[in-house]
Each structure stands twice: as structure tokens, then as C-alpha cells.
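Note that one protein chain is taken out, while the other chains of the complex remain in position.
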Amino acid sequence: MAGLELLSDQGYRLDGRKAPELRKVQARMSVFAQADGSAYLEQGNTKALAVVYGPHETRGSRSKSLHDRAVINCQYSMATFSTAERKRRPHGDRKSSEMSLHLKQTFEAAVLTQLYPRSQIDIYVKILQADGGNYSACVNAATLALVDAGIPMRDYVCACTAGFVEETPLADLCHVEESGGGTSLSLALLPRSGNIALLQMDARLHQDHLDTLIEAAMTACKGLSKVLDSVVRQHLKEVSVLTRD
Amino acid sequence: MPFDTKRIRGPEESQSPLLFLSPAKVPESSSREGVRGNGDVRPVFARCGLISQAKGSAYLEAGNTKIICSVYGPKEIERKDETDMKTGRLVCDFRLAPFSCLKRGAWIQGSEERDLSAALLESLQPGVCLHKYPRSQIEVNVMVLENDGSILAHAVTCASMALADGGIEMYDVVLGCALRQNGESCLVDPSYTEECGNWQAGYGENQGCVTLALLPNLNQVSGLTAEGDMREDTLTDAVRTCMDGCNKLYPVYQQALIRAVKKKAPPPEK
Amino acid sequence: MAAVHLSEAEKVYIIHGVRDDLRLDGRGCEDYRHMEIETDVVSNTDGSAKISLGHTDVLVGIKAEIGKPKPLVPNEGYLEFFVDCSANATPEFEGRGGEDLGVELSNTLYKVFNNRLSVDLRSLCISPGEHCWVLYVDVLLLQCDGNLFDAMSIAIKAALFNTRISKVQLSENEEGGKEIELSDDPYDCMRLDVENVPCIVTLCKIGHRHVVDATLQEKACSVASVLISVTHRGTVTCVRKMGKGSLDPESIFEMTEAGKRVGKSLHAPLMRLLQEEESLGQKRQKVGFLG
Amino acid sequence: MAAEMRLPAVHKFISLPTTSQSQDDKQLVVPGEVITSDTGFMRGHGTYMDEDRLTASVAGEVERVNKLICVKPLKTRFNGEVGDVIVGRVTEVQQKRWKVESNSRLDSVLLLSSVNLPGGELRRRSAEDELAMRDYLQEGDLISAEVQSIFSDGALSLHTRSLKYGKLGQGVLVQVSPSLVKRQKTHFHNLLCGASIILGNNGYVWLYPTPDQQDEEAGGYFTSLEPVSLSDREVISRLRNCLLALSAHKVLLYDTSVLYCYESSLSHQIKDILKPEVMEEIVLETRQRLIEHEC
């Protein structure tokens, strides 16, 4: 991929975006009727579908339930046709279980679980099309699904990826930029309070670039939270105008 | 991976010699060379009660197709759910011995065998009085020793014989019969070559296989699978022929079971 | 399917309703629920389709890859089916929960398409014995409210209609091995003839009558059901009796006849809808999940 | 034989000529948004304290009842209060109690001691009762009950000790979001159109043919299994589809709104009510009549 020039000298990326620019985000809440909460989100070409069941009694072994708060149970899976190379199994490989663990940790920080002792909240996310930033698309879709299910949360959880090419931080990487060998940092943020729910980075980066990269990711997340906010308010206005006593 | 010098490794990509065999010609006139008519079932040999540890067992030979079946239970179930409280549960396991077909199979159960187990379960379930065995589970294990065609049909007959031999209460015996449709003529109880023959390559109309499981006394169909490409009227005729095929098997079934009961114990005094 | 518990009284109510040809939602015994179909929903597949039949949502993606033909039939490509019962449909499918249903569904699909006439497999062959196209048909179950087979088969037919396989040239390279080049013009592609692709009709026996397109609740009161896949010419490609109970031969003949009639009448409106969607071309406003 | 297929259309939300007065006073909040920062208010459902700032934890409408502030989300599980009428389904039979699924956070509990035993007389629960529990109520049975108390972890304890509660017989169950069911004095209604309805606070709505003789209440454990007449069945199916239409368009459910929707759906066939465009038309018509009825 060395030949591919991720950042042209005029500062444009491969898909014509500027460095800090986000991809086009489209979303819709309550897509399915049978689930407690559901949402569909497109971030550029990455398409994610999130469904929430619960809070409900913990099925299966009683041992899993906690006496003082709800257990958050996540499953991340990718459709077999989501990537260019067909995947043999949707989930169950190491990467999906790692991603499920990340989602679980992210939402344990945001959801007010102590309100629902001994119960369980299931969050299932499906990637219909993968074009980089899978983790961030999942987190944003799951946030919308949780809001749709009426589950109390401290704040939105917005997630975004950031990369570092030729001394300039890039926001919201697509697949080509992510697999281009450069660093890619994914950050899950609670925008209003500025608390970081999860920070994960792979590949090597010089120590003093780290702050600029995190800064870029934070601003990208704040931008994303505005988009999510507008989607939720639009859904609320659209729906609540109908319910009037 | 250290290279294993001791074992002589064959070529990476080897093909089985069967490929180069000229495909056995399905008799074009599709009438069997006088050995048995199109509508005749192969001669069946059946024996019950030959596995001592099993509750019930049966061995059945139809032509070269050899099947053995054993029944265990009723046993206690570990993982219970509410439906098990009222009725018992039937568990079927269908295995082809690796040496049973031309091409050596694997020991682990393939998806095709799992499909056959499901079909066997669906055929046997209507015949067994499961409500008499609440909270318990009856296991049926079928092993095909040699596959010479219509294994599912004969497995159903063999399994229901083993159940009856095991003293499990049943509404009726379950008999199985298969049929291969080749154009306008149909071959009952097809052998392995007739079963797949050149059907894969054949582009003619009305090519297909039908397998049927029947409760003869209650005249109820408990299992039906059909594949291939057939007109709807051909299909209904095929189902009717299969039912006659099943009824032909009933005397053999009855005689085998009665022999086993007699062998097990003398008639109770009055 | 997802487990639905019903009380005895509700089952009796449903059974009597079917006897009077008036089901819970007012449908007759041979009516389908409201059906919405859309193709080309996922972009990095060669063909895709989404169907929502009542509350049952299925998404089918087809990817064509070059593979080796099967040794027994060297001059034909083949289809591979995979059904993913995702946890989205019900929490029971989480982890390995949905696997055995997925295997059962894909086995049945193999049976339905395991005949020579549905898809012209010989057109998928590139060079006999060496290279051929393999169509990976991946079915994703998103929401489950009964009648999965019918929804899947209609979605597969729509996805096959929508599939575009780019044309391939064969050229000799220096050492005499065959060299495959894909044509670079994205619009120069091969379309599949889906005229003969069968549609599955599942008839559930409730009481003394049979019902088409049964919801999960209706399926809970049915003893046995017959699955029959029918092409537009009315030929039957696969029949399977499913369920715990048994059926008397008369009702089996009745159900296969009804299945053929209903199956045959599914094809015309579906093909009309696909042609109409095709004719809209770019003007068509893509809806997908954003509708 | 009808198999009518369509291309999906984008559902534009039906904006209504709402009276201006009711539009502005509603404050819509999203999770994390600060509602008020003075400490005089009491914290209700759907909010949490963030360093003495009252912030919303769910997205919905702010409701101020003199000192109490709470946020009512649109879709949520059922938060039961004592006295609520609910419809539930028995999921498990355990020692001396039944577990009941009631669309709430935890499965509700119906103790053997809080039901009327057949014969109605009050007596100590004997060992036979314990063993014969499955004869009274078994898995899958539907019951109507009232919330008696709430356990420490939020699970509801139910009772059916009045003749109007108990095991439900033939009929149809419709599940809607609990926040769509309006709280009223009585949730049992015999609608004029010829069917009866139980609007459970937990979003489970039960439609059943009006029992002809009034005294045969649902209190006992006997459920009649003879066939319901076709006319009653048509009324119940039409009502079911109307309920689905109302809940799809988020209209509050109470006896008058259901009746209006039933009347405005008479012009359509029962099975056509579920078509998106027919649903919109019926709900629009119902809302008009509700607005005129109100002012």
C-alpha cells in the first residue's frame, strides 16, 4: 500500500475529505418491532445494526446475575458478506469476542446499571458492511438502540477512530486508511462530561504525538455526538408529537 | 512446524480412483434386468434383540444395505425444560460407518448425517407414546454398516423395530420406503447406483428421489422428503407407490418381532 | 424457531379461527402478510436483497468467487448456502444458539436448489475442470416471526436476479498456464436467468385445515407442516414434512396441490416487482433500513 | 389467494394541525442533558443527580408534578406500582409460587397464598395444594392480576384475590409499549362493538368475547373451550389490528380511542388494516375525532 498516498499535499484524503472531517452519518431508531430497542447507523460505507433486549431476568444459570446491578451482555458479529473477502463464520473468532468485550466495558461505564439489580441487558450488534471504524459504528448504533429502549444512561457514548499520517491526525478512518499500516486509535467518549469510556490503540506512535491524536479523536467524538443528538431529537419530535393526552 | 521425516507423505493433492470409474449406467429403459420388477422391494432380513446391553436393538438387511440400531432409555434428562415435564423426549443419532460407502467417510458427524438424524426423529416421533415417559429421554442410535441405497427408509423401519423390541410403548410400527423417479418410470427401494446414477447430470423432466415413513395400521404418513424436479401429479403417484412399498414390508416386521418375543420368554401361564 | 408459549385456550381459539377461514389478523387461510422487497441493499456484494414479511426480516447477500468445480461435475459452477441466525432475531440465538436451526435451514436450501433446472450452473463454468464461479449465498435472519422458509426463498430469488458477475476472459500466459482477467468495465457483467428459481411455500396443518404463511403463534398450534418448493412452471423441486405429528395421506395430497397453486402464483408478481425496480434504475430512492 | 408485494416506501411522519398551545410547553430532553440545577426539586424516574445538577438519563418528555421532576421515555419496560392491573403469562411453576412474565425488568411472582383456590373459600394452603399447583395454573397460561407489593430488587408480587382477576380463557393478546396505556380508574371494559378488553398497565392488552351471563367472572380456573361465534371473532380481529395501528403510530390507548379507531376502520377489510397507508388514514381519522371530542 506504500504507493497509495493517504494524504495529498493539498491536505485531501483519498475520499476527498479534509483531515478532521467525518464521514456522512445517517441513522434511524426503532427499526424492529420485536426488540426492546433497535437502531441502524451508516457511517460512510460502514453499516451497523444494533438491537437491545432487556432489562430482563437473567436466563440460563443464575450464577451470572449480580445482586446489586444489571449484567451487560454484548455480542459483536459481522455478516459473512460484510467484508470484501467473504468471512467463513459471523462470530466466535478471537477478534469478535475481543470486540464484544470492548463493547461490554464501554457500556458498563455509561449505563446506570445499579437501577436494575439481578437483571440482564443484551446488546447485539451486527456489521452489515465493513469499511473501517467498525468499533465506532457499533458503539454509536448501540447508543441509539439503548436510548430507543428507554434504558437510563449517564450520557451518549460516541466513538471515533483517529490516525496519524505525515504529522497530521486524521479523523474517522476508512478501511484503506486503517489497514494502511499507520497507527489507528479508537476512543469512546461521554461528550458532556468529557470522560473517556474506552481508549484503544495499536501500532507504534511517538510519545509526544499521542496528545495531539487523542485531542483530534475527542473533537471528532464531540462532532459525532452532535449528529447523534440531532437524530435522537428528530426521532423524539417525530414520535412524541403523536402522543398527547 | 518441524518436518516429519519418518512418514512418507503422499502427493498434496490426490484424487480418489473412483473418479476415473466410468459412471455405472442407470438402466436406460429403467427396468431392472429381470432381477426384480420396478415396484418390488429388495428381500429384507431382520433380527431383533441382538445387543445385550441395549434396551432394544434390531439389525436389518435389505439387499446389500445393512443397518443396525440400538435403543437406550427411558433415561433421566440433565437439562430439562418445561415441555419435558409432560412428555418424554426422543433423541436420534444417525451415523454412517466410515467404511459404509465407496468413499471413506469421517468419524465426526457431518451436516448431511445431522440432516438424516433430524429426518429420522421426525419420522419416529408420531409413532411413540411419549406422554407415558414424562421427564425422561429415549435414545435411538442408528449405524449404517453398508450403504447400498435408501438408507433413511430402512433406518426408519429398523429403528421402530428396535423401539418395539425395547418395550417402548408405540401407537403403531413405522415403516419406511424410498423411490427413485426416472422420467416416467419409478424404481422402488433403489440401490446406491440407481439412487444417484446419472441423475446429477440428467437434465430430463421428472428426475428425483422420494422417501416416505408410514404408520400402516393408522394409515398416517409420519415422514416425507422428496428431492429433484418432478411434476405434482408424478409426486402424488410416487407417494402412493411408496405407501404400497411400506405395506409390503409389514409381514417381515411382524414376523421378526414375534420371533424375538417368543425367544425372550415363554407365554405367561393363564 | 424462537419459542412462543401459548395457553390451551388461545390455541383452541386459533384452531377454531382457522376452521372459519378467519385467522387472528383477519387473513384467509391462503393469504400472505404484507410483503416489502428491495434489492441492492448492501453495496460490497455482487447481489443482495432484503424482504420484510410481516415482522420477519431476512437479508440475503451473494458473493461470487472463483473456485474449483466439483470433481464429479467438472463443467459446472455451484452454489453454497449459509444461514446466519443472528442474535438480533431473539436472544436465544446468541453464541451457538442459532447454529442448529441455521444448519437445518441451509440443508433444506441445498435440497431445494439441488436440481439441474433452477440456476443454469453450466453458465457459471469458466474453464471445465479448473476454474468456475462459486456463488456464496449468505442468508442473514434479522427478525423472526414465523415462515422463515418462504421469506428466505423469495429473498434469494430477488438477490439472484440482482446478481452481477463481471465477464471473464481466459488468456494463455507464458508457461501455458491459464490467466484469468476480469473485464474492467463495471457494467459489462453477466446476469443470471432466475426464471426457473423455485419459491418455497410452507403449509401448516392447524386442526383439519392447512394455512399458508403461519406466524410463530399459529405455528405453535400446528402439529405438522409441509414445505414444498415450486417453480413458475408448477414443477416441484423439494417436499419435506416437518413437525412432531403425522398427517393422513389425503391431507398431504391436498397440501401439495394447494402448495403448487400458491407457489406458482407467487412468481408472477415477484418478477413484475423486480422488473419494475430494475426499470427505475438510478432514480429509485434507496430505502434499506432508513425507510 | 393474495400475495401482494411492494417496494418499501419511506414513511414520512404525519404532521398534524396540532393546537399551538400544547406544542411549546413540552420540554424534550436527551440523556445527559441538564434539566435544572437548583436543588429544590425531587428526583423522579428517568433522571439522576450529577453534582447537584438534575440531569436526564433517558430521552423523552419532562413531566413536572409540583416538586417532582421525572422524564417519561417512549418505549420502556413496565415499572409496576402497587394497584396496577396487569396481564401476565405463567413461565414457571415452582415450590409454592408461579413465575409470571409481565414485560417488566424481572419476572413477577404470584404466590400460592395470594390466589383464590377453586371453591373460593379461604383455607390454609395444604400440602396437596402445593403438589397440585400445576392443575390450577401451568406454563403458558395467561392471567389477569393486580400488583400487591414490590420486592426489594424491583420484582413485582401479584395477587388474584378478586373475582375479576384469574386465569384468562379464549381470546387474543396484543403487546404494546406500557407508556401507551393510559392510567384509568378501570382497565376492564365491555366495548359497545361486541367484545371486551383488558388494558394491562404493563402493555399486555387482552381481547376476549364478552361473557354473556355477567356472573361468570374470570375468577375461577375453568376456561370454556367451545368455539367462539364468527361475528365475535371478526370484531376481535378488527380490534386487534386497530390496536396494532394505534400503537404503530404511538397513539395513547384507552377505551374511547380504541372505539373511535374501530369505527373508522369499518370501511376497510380486516386484513387490509395492517397496510401502512390504511393504518395512517385510520389513525388520522381517529385523532381528528379525539381532538373534537376533547374541546
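A, B, C and D are the chain letters, set down in written order, and residue numbers restart from 1 in every chain.
Here, a contact is a pair of C-beta atoms (placed from the backbone, for glycine too) under 8 Å apart; a residue touches a chain by one contact, two chains touch by 3 or more.
By our rule, contacts and distances are computed from a predicted model.
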> Unshown chain, UniProt name, "Trafficking protein particle complex subunit", "Gustatory receptor", "Exosome complex component CSL4" or "Centromere protein L"?
Replying inline: "Exosome complex component CSL4"
> The chain left out here touches which displayed chains?
Replying inline: B, D
>> I'm checking contacts with the chain that's been left out. Which of B:R42, B:K55 or B:R180 qualifies?
In response: B:K55
> Taking the entire complex into account, which one of D:V93, D:L117 or D:I150 touches the absent chain?
Replying inline: D:V93
> Which parts of chain D are in contact with the chain that was left out?
Replying inline: 92-95, 127, 131, 134
>> Need a quick check: the contact residues on chain B for the chain that isn't drawn.
In response: 55, 72-76, 80-82, 85, 127, 129, 132-136, 164-165, 167, 169-173, 215-218, 253-254, 257-258, 260-262, 264-268
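What we mean here is this: only the chains that are shown with their structure count from here on.
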>> Need the central chain here, defined by C-alpha centroid distance to the all-chain C-alpha centroid.
In response: C
>> Based only on mean CA positions, could you tell me how far chain B sits from chain C in angstrom?
In response: 28
> Rounded to the nearest whole Å, what is the centre-to-centre distance of chain A and chain D, using the mean of the C-alpha atoms as each centre?
Replying inline: 34
> Residues of chain D touching 2+ other chains?
Replying inline: 139
>> Counting only residues that touch at least two other chains, what does the list for chain A look like?
In response: none
> chain D touches which residues of chain C in the complex?
Replying inline: 5-10, 12-13, 16-17, 19-20, 22-28, 30-38, 52, 261-262, 265-266, 269-270, 273, 276-277, 284-285, 287, 290-291
>> For the complex, give me every residue of chain D touching chain A.
In response: 13-16, 18, 22-23, 26, 28, 30-33, 46, 48, 50, 57-61, 73-77, 105-107, 153-154, 179-180, 182, 249-252
> Which of the residues in chain C end up touching chain B in this complex?
Replying inline: 71-73, 100, 103-104, 106-107, 111, 114-117, 226, 231, 234-249, 252-253, 256-257, 260
